[in-house]
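The complex is shown incomplete by one protein chain, all other protein chains being positioned as in the whole.
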Amino acid sequence: MSDSVAPAKTEQKRAINRLKSMYPLRNLVAQDYINTLQASNEGKPTVWAMLNYWEGDLPLKAMGLNIVYPENYSTLMASSGTAEPFLDASDSDGFPTHMCGYGRSTIGYSFRMMKQNDGKIPPEAPMGGMAKPTLLLGSGIICDARFKWFQALSRYFDAPEWCLEMPMMGTFEGTEPDLEEYQVKFLVRELRDFIAFLEKLLGKKMDWAKLEELIEVGIKIHETCWQIHELRKVSPCPMHSTDFWSSMPPALFFAGDMYEALKCYQDMLTEVQERVKNKVAAINYPEKYRIVFAELPPWHSLKFFDNLAEMGWNFVYESYGYHNPRPPDLSKVSDPVEKLARLSRNFVFNVHPYAKADGIENPIVETYLRIAKGWKADGLFLHPLISCRAASAGLRSVQDQLQKRLDVPTLWVEGDIIDKRVFNPQETLARAEAFEQTMEHYRKVRKSRGLDW
Amino acid sequence: MAIATNKGLSLAREIYADRSKRVRELRRDGKKIVGYICLYPPVEIITALGLVPFRIFGDMSEPITAADRVSTTMVCPFVRSILDLGLKGKFDFLDGVVGAHTCDIGAGIILQWRDAIKDAPFTHLLDVPHTDHAPAVDYFEGQINSFKRHIEELAGEKLTDDKLKKACEMHNEQRKLVRQLYDLRKPDPPLLSSAENLEVMVALSSLPVEEGNSLLEDIIQEVTERKVKPSPKKVRLLVWGPVFDNTALYDLIESADAHVVVDDTCVGTRAFWADVKPPYNLHALAQHYLVDIKCPRTYRQAEPFETRRDYDKDLDSRFNYIKKAIVDWGVNGVVLQSVKYCDTHGYEVPNLRHYLDTLGIPSIYIEHDYSERSMAPIKTRVEAFVETLG
Amino acid sequence: MSGYYLGIDIGSVGSKAVVIDGSRIISSAVIPSGTNYATTSAAVKAEVLKLAGLKEGDITASAATGIGGRNAGAGSYHSVILCDARGVNLTFPAARSIIDIGGQGSQLTSINETGQVIDFSVSEICATGSARLLQVVARILQIGIEEIGPLSMKAVRPSNFSTSCTVFLETEVITRISQGDKPADILAGIHRSIAEKISGMARGVALNPEVAVIGGGALDIGLILAIEEKLGMKALVPENPRIIAALGAALIARG
Partner (left out) sequence: MDIIASKLFFTGIDIGSTMSKAAVVDAEGVMLGYVIGPTGAEHRRRANMVMEDVLAKCGVSLDEIAYIISTGYGRVNVPFADKQVTELTCHARGVAALFPDVRTAIDIGGQDAKVLKIKNGKLVDFLTNDKCAAGTGRFLEVAAETLGLELNEMGRISLQSDTPVKINSLCTIFAQQEIIASLSEGKPLPDILAGVYIAIATRVVKLARQLKVEPPVVFTGGVAKNGGMVKAIEAVLGMPVSVPPEPLITGCLGAAILARDEAFKLINRGEYKLQKKQLSEAYIEFTEKTR
């Protein structure tokens, strides 16, 4: 059915063939901002939380709290082109300029709100803004900024704060078999303390039944998402990275109503399955190259991916940190707190299963080797960031090892999540043309080595 | 003992200038040398197992060239410098390397070491939790325990309660002696320059604990008795920040009519304020490192489970040890220095400066890229700061 | 392939044009880049056509590259990486690596025997490591660009520079002069720091012999020597290293 590859003429306006099921998922995030503003107006508690890989999201939701995620909000600032004045505001309050762009933009937001605008939302804030928090939830997972940045917000808000713990990513020191139970025990104790703290703060008891129910919904969401992204291994790839980024929040931090989110992801799975059946690609051009993107995207310049799509570049997988792994089988676990601990811990140790057997002792490298093999990458688009250390530090090793072990080459393009001044789309496109030759070359090399793509 | 030709401050200077000299000698005599990164790996365990702990620093005078192969330019230059030296084979005398997840980039050194440097046969990465919560202390104790099991293999012997107790006592003795060393800078003018002090601190991190202790005893006596003393200067400063292992900054500050009399840096006092408490077991070590060492890398609050946060109370709970140092050492200005791209210290800056403001202590913030050459532009700013204090 | 093909490379310092027929260079021209890319393009095109004794209508196809290449009015635009690869492959068929030291940045490219790009690395965000530095220093020392190389070879103790910012380096050079550093030592120091930067870029890109060094920086024998020393290999330098990217563009236009 080769005709079905060619899209109808009317759809050719955009080079990327967006999934229809993506839009309702994208809208779920907007709903959170609206709900939180409304809750705040009604005097109800509101939470600013860091991405915490579900440890905090689910207990907060079970307690009926409205949550916004400053990290997500800064991507909105970046994509709406409103981040710069907030970055400047952070600088002007004395925070060093080299730090996390997300941190700086929401520190700037808080400064504008509390020190320059009488505690009211600054008028230039996109999406109506984030309501003033009554609780700050920091997290010790993935990067230092996640708890230091929230601690620094004490400068503006008298809101109490909790910092959630998580063992560090997959290393052999953390993956010895007898360590799993010890880590779960640690997280269970931490979570019980956290819930006790929430109960004290809100003056009401945890709704345990609700928590269990939400965990179950969350597991279903994750299972569905996992299935969707496994389907992207086929050629042509049915779903583009931009659709993933637009639709990830309801799985990444359970944005919006979780029941609705589950339904939306199930619709997405159906749509992706349809595409696979009909060999419909995520781009409206023949899929010439399958690209994996690492790490955080240039939120301010996403249109750039349309230009690459016109060249036949399909982005088939991306950003390991935003993907949930397949959820573990927790049917035998009865304690909801333990279930939650195991679900969250699974992110750290299953996105990064430790793979000493391959002789690789670097979890991020291992992850990208697995992705490049699984999703048959022709090339890796590496996007080291000026203002994010955690996502950039290990990329040279990723580049080296992918080249060495799999003959998958890398296009290295420096940029930033927030600051668009350091990213040059035009120059990058010119380089992409040269990179096509590189990818062609290594395709031959891989064939000669007996690799199957 | 082999290095008897030199003594006291001049020995400290000799070791400062050639840090690996002594441990290379010890290695030739059959000792195993264990490098450690950051001050969170419990050196007591290394010492107790008959191994020699050696703190790994970068080199501010060595341009970073090889590290570009394994790291991007936008990360902590201290970490990059260590990787650079490693890739250039300058840590070839180590039998083992222990890293800690004290910050993300620092933890990455061990991963890169395994990937690209491969010099030491033994590597271990210690996970350090982010809070001082009680479950975190227990978790850290578990981490220390698996480190202990792992490094026992390198040592070829088991850790016993008795060996650990002895090692804790020796390291506590070193902590006490370091505090006495710092006391020498309480008078005005101080009896010891800050550059001399740093040379001693760096020497301690390059020697077995017992040699460090006798060096400290010699130096304290030497300084107390020496005739030539530092000349009086206009102001007395405290230097705060992450790792600083080179005398360049201190020389620069002291050339600007100021004495640095005390510090809160991780080569200086940070590891030495508090002792490991008896009983000297793994839990005591977890408590010491995670809770008693005050580094911004650990999240702490005025009190656990607090449902209201008070900014000033929060700051005081986090920084009052600095206030105490300011009072005890008669400090009239604070230099906040940080390595570029250090998130853990960077987020602290406006809040710490605010805290110092409330104490009426002027402060200045300077950022450098962990190279001697980045000191030059800082000179004018430090001089102007001293001028504003006068 | 019959016909004439035009390649244009509008760089930040110089603008270059090459006309080829089926297989060889008919003419080439290099003029300084002015402040208007379109005008500069027209001028260099006119010059190269005049030297070839051709009219615009004689050109079958054209392609452009370089920072101002999009304003050149050529048939297509390509990145310098691609053009370098083609140009070097014709000039030095044995070359497998290319170092292009341009006026505002440098590129490292590795190619196979057909001139296909296998890998590349581009200096970014900061002008350090480009030939721009040499221009600036030549101006301070009041010498011509062409004098830099020979003079630098008289260096005894190459100066060490603390900054890598091109603009601040200017001040540092002045300071060094006032401290009594010899011009030869200063130049050798600059060569070292550029070579240092370039070898840093060489990381992911496997620098296989033979290595061709092209671009304006390749005119400087001192810099070539510093690079050879740093990389530990001999460099191939074309007779006219500045026109290689334009030559590559002409080859791409030819198809």
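So that you can tell them apart, the chains are marked A, B and C in the order they are listed, and the count of residues begins at 1 in each.
As a working rule, contacts are C-beta pairs under 8 Å (C-beta built on N, C-alpha and C of every residue); 3 or more make two chains touch, one makes a residue touch a chain.
All values derive from a computational prediction rather than experimental measurement.
Colleague: Let's see if you follow the contact definition: name the visible chains touching the chain that is missing.
Modeller: A, B, C
Colleague: Can you tell me which of A:Ala30, A:Val422 or A:Val445 touches the chain that was removed from the display?
Modeller: Answer from the full complex: A:Val422 touches the omitted chain.
Colleague: Could I get the residues of chain B that touch the absent chain, sorted low to high?
Modeller: On the chain B side, contact with the omitted chain comes from 377-378, 380-381, 383-384, 387-388.
Colleague: For the chain that got dropped from the picture, name the residues of chain A it touches.
Modeller: Those residues of chain A that touch the unshown chain are 88-89, 91-94, 421-422.
Colleague: May I ask you to list the residues on chain C that touch the chain which is not drawn?
Modeller: Within chain C, the residues that touch the unshown chain are 12, 33, 35-38, 67-68, 71, 104, 125-127, 130, 132, 140, 165-168, 170-171, 174, 177-178.
The rule we apply is simple: only the chains that are shown with their structure count from here on.
Colleague: CA centre of chain A versus CA centre of chain B: separation in Å?
Modeller: 35
Colleague: Please work out the Cα centroid separation of chain B and chain C, and write it as a whole number of Å.
Modeller: Those two chain centres are 46 Å apart.
Colleague: Centroid from C-alpha atoms only, then distance chain A to chain C, rounded to Å. What do you get?
Modeller: Distance between chain centres: 41 Å.
Colleague: Two or more other chains touching the same residue: where does that happen in chain C?
Modeller: Those would be 203-204.
Colleague: For chain B, jot down the residues that touch at least 2 other chains.
Modeller: Touching at least two other chains: 68-69.
Colleague: Enumerate the contact residues on chain C facing chain B in the complex.
Modeller: 162-163, 196, 199-201, 203-204
Colleague: Would you pull the chain B residues touching chain C in the complex into a rising list?
Modeller: 63, 65, 68-69, 373-374, 376
Colleague: Give every residue of chain B touching chain A within the complex, in rising order.
Modeller: 68-72, 74-76, 101, 103-105, 107-108, 110-112, 114-116, 124-127, 129-131, 133-136, 138-139, 142-143, 146-147, 150, 296-297, 299, 301, 305-311, 314, 338, 340-341, 343-344, 346-351, 353-354, 365, 367
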